[in-house]
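Just one protein chain is left out here, and the rest sit where they should.
Showing chain A:
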Amino acid sequence: MTALIQFRLAGFLRTGRAMAPALAGLLTLAVLYGGGRAQPAEAYGVSAVVLFPVLAWQTKILLDVEPDVQRRLALVAVGPARERAAGLLAAAAAGLGLVAVALVFPWLVGGVVGPTHPGDRSIPVGLALGLWAHLLALPGAVALGALASRAVTRSAGYGVAVLAFGAVLVLVLGRTGSVVPWLAPPVLPTARALAGALSGPAALSLTGWALAWAAVALAGYARARHRRA
């Protein structure tokens, strides 16, 4: 399966199509950090929110770059379960690349500052919380991108609709006072939690929420692929 993950990552990175989400990610980060200086944890929380749709889009592109017949060849070679897992893991690996950029970027452009007031979080804590926020956004974004991929939606227009609808849903359902917040991955709640004091139980529940949401969405992906196989 490692070989298939490498093959798909190579196929993604060698086409120009890998450039589009990378540029979109950089542009988003540039806009985000262009305004001024912020505390790292707080800034990273917002960064994870704005990168969520970019990560989902990147996943869709990675999965769609491979021709349908090549995907079937991979399926014959490794079987359906590993074929699907390899695609998701390749997308997660590509996503981790973008997450690394997102963690480093604000320090390069001076978008964040170290602790200035007593009670501010230290830089390592800020970085760790930032990594956590992005890692919480990644599984949900990969799952959304997979649900929007051609193997599931079959048509390009429908795929883009799923992607856009999912991204908007995350923002709408994630607002404060939302009636059904758990229908969306906890990207906005995580950002809000990082802006204030974050308790251990709250962090744990956010982690559980993000993983559970991704698990349900990925089960939907597996089911959709199974029915369309």
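What we mean here is this: a residue touches a chain if its C-beta (ideal position, glycine included) is under 8 Å from a C-beta of that chain, and two chains touch if they have at least 3 such contacts; residues count from 1.
Note that in this section contacts and distances are computed from a predicted model.
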Chain left out of the displayed complex - its UniProt protein name, from "Anti-sigma factor antagonist", "Cytochrome c oxidase subunit 2", "ABC transporter ATP-binding protein" or "Archease": "ABC transporter ATP-binding protein"
Identified contact with the non-displayed chain, of A:3, A:19 or A:219: A:3
Per the touch definition above, residue among A:38, A:51, A:74 or A:170 touching the missing chain: A:74
Residues from chain A at the interface with the omitted partner, ascending: 3-4, 6-7, 10-11, 14-15, 66-70, 72-79, 226, 229
